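One protein chain is absent from this view; the other protein chains keep their places.
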Amino acid sequence: MITLSSDFVSPYPAAMRGVLHAECEATIVDVTHDFPRQDVRTAAFWLREVLPTFPPAVHLAVIDPGVGTDRAALVIRAGDHALVGPDNGVLIPAGRTLAATEPNETDGEETSSLEVYEIDMDDPASATFHGRDVFAPMAASVHRSGIDAFESVSELSSAESYTELSFPAPTQQSSGVEGEILVVDGFGTAITNIPGEMIETPMGETIEVDGEAVPVERSYAYVDPGERLLTIGSHGNVELAVNQGRGEEAFAKTRGDSVHLTW
Amino acid sequence: MITLSSDFVSPYPAAMRGVLHAECEATIVDVTHDFPRQDVRTAAFWLREVLPTFPPAVHLAVIDPGVGTDRAALVIRAGDHALVGPDNGVLIPAGRTLAATEPNETDGEETSSLEVYEIDMDDPASATFHGRDVFAPMAASVHRSGIDAFESVSELSSAESYTELSFPAPTQQSSGVEGEILVVDGFGTAITNIPGEMIETPMGETIEVDGEAVPVERSYAYVDPGERLLTIGSHGNVELAVNQGRGEEAFAKTRGDSVHLTW
Partner (left out) sequence: MITLSSDFVSPYPAAMRGVLHAECEATIVDVTHDFPRQDVRTAAFWLREVLPTFPPAVHLAVIDPGVGTDRAALVIRAGDHALVGPDNGVLIPAGRTLAATEPNETDGEETSSLEVYEIDMDDPASATFHGRDVFAPMAASVHRSGIDAFESVSELSSAESYTELSFPAPTQQSSGVEGEILVVDGFGTAITNIPGEMIETPMGETIEVDGEAVPVERSYAYVDPGERLLTIGSHGNVELAVNQGRGEEAFAKTRGDSVHLTW
């Protein structure tokens, strides 16, 4: 299986699908092509959330503001999965999660080590569409070789370094926590970096968000349409939401903003 | 085969695809994820239109305003098909159509009876994403068990009751018919509940829509761009349309509005 993610508008993703189908026999599954344009951090967040739901696969993800420059191109082995894409950090959080959730074959211990390889790009057909001309052919090669053995692909060599990307941790405080909005989803819900387990307030009671009382609820429908709530999202983190509305607007929060929860 | 429908924004549908691929070997086909947000009736209309084009399959459809509340979760056997989703009526019209179009195995007679099962949900991983945590795993279980035998899945028991949903019938009148707009499609065409066979006016002649003469035509291109027409849509019902334009605006009709046709 090869999964496919990008920030490309139609019909560019189809050219990647065509190359993949032409060059290998894998089942091809679209993750999404609706990542915000050139937004590496948002894509990195969602890839970390979504890719671990898949069985072992080659994950091709092209969010690539530096296409055509000398940024490197990577193939990463992460547990039983492989990741293929540009060297800008977009693959790293997903890679660490995939590596951690796959038991190490030799001793059964969990590991989060990544094996990172660099793609030798000698004169691709275009300087603007490496998704089609570099990454899709490489994903097909990795699939043909097998995820366990792709280092034998001739265009690959061990990477000496690569771009890291991580998300900030929340700060525990005496009667609360200070966190940050990591992404706003397409429903307008503002997703924080605060794990749900940090919240000490029982469901149905209120918590202070930057000083204003907001109920903590199991799900959106526990408050009236248009009302604000805090809930634990499907990613396990605290979200600022509005039932049938947009939390980002009601809480006036966007990506990178800090948020204080007190109880 | 498992089909997948929702009103989820990207990348949430991908998490359902991941779970399905991880938990069974089915071919996965997206129906759509562009249903209007939390609009159970519009989704119910389209599922009834589209799902019968598919071969026997498990149809996973998550339009779920009540996620996280105590609304039930259902699996329905409808002819050679199965439907999986929340108990809010969204699956019922499609289920009745699928059951009616599949001959009964024992006597060859057509039947429209539904067999409805309830999913025992003991503490799903999230209260906000049952598509990923309840319905996708159940669709995979139903596929693995086979549509003919899924009642053996351990989390299922016969439903004592479930939410009905049906569409209003038009009213025949002395020289016409009174109907209702069931949905407006993405082209802006207003689709009524009036079957094409009720129209007595020959193609190319006019009919009165709420008192104004409008031509009845085989297809959009029979009138000039920007002109209004009535036509029989692909669902068999009368539509209020504009060639290369939006019928909802030109006829000032939205979902639920009544419409009088006279001849």
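For this structure, a couple of remarks:
Lettered A and B in written order, each chain numbered from 1.
What we mean here is this: a residue touches a chain if its C-beta (ideal position, glycine included) is under 8 Å from a C-beta of that chain, and two chains touch if they have at least 3 such contacts.
Because the structure is a prediction, the values reported are computed rather than measured.
The hidden chain makes contact, of the residues B:T53, B:S154 or B:S175, with B:T53. Residue A:R132 is the one among A:R48, A:R132 or A:R228 that touches the chain missing from this view. The chain that is not drawn here is touched, among residues B:S113, B:S219 or B:T254, by B:S219. The chain not shown here touches chain A at positions 9-15, 17-19, 21-22, 28, 37-38, 65-69, 125-129, 132-133. Even with one chain removed from view, chain B keeps its contact list with that chain: residues 1, 3, 5, 27, 29-32, 34-35, 46, 49-55, 185-187, 218-222, 231-234, 236, 244.
Quick note on the criterion: only the chains that are shown with their structure count from here on.
If each chain is reduced to the centroid of its CA atoms, chain A and chain B end up 32 Å from each other.
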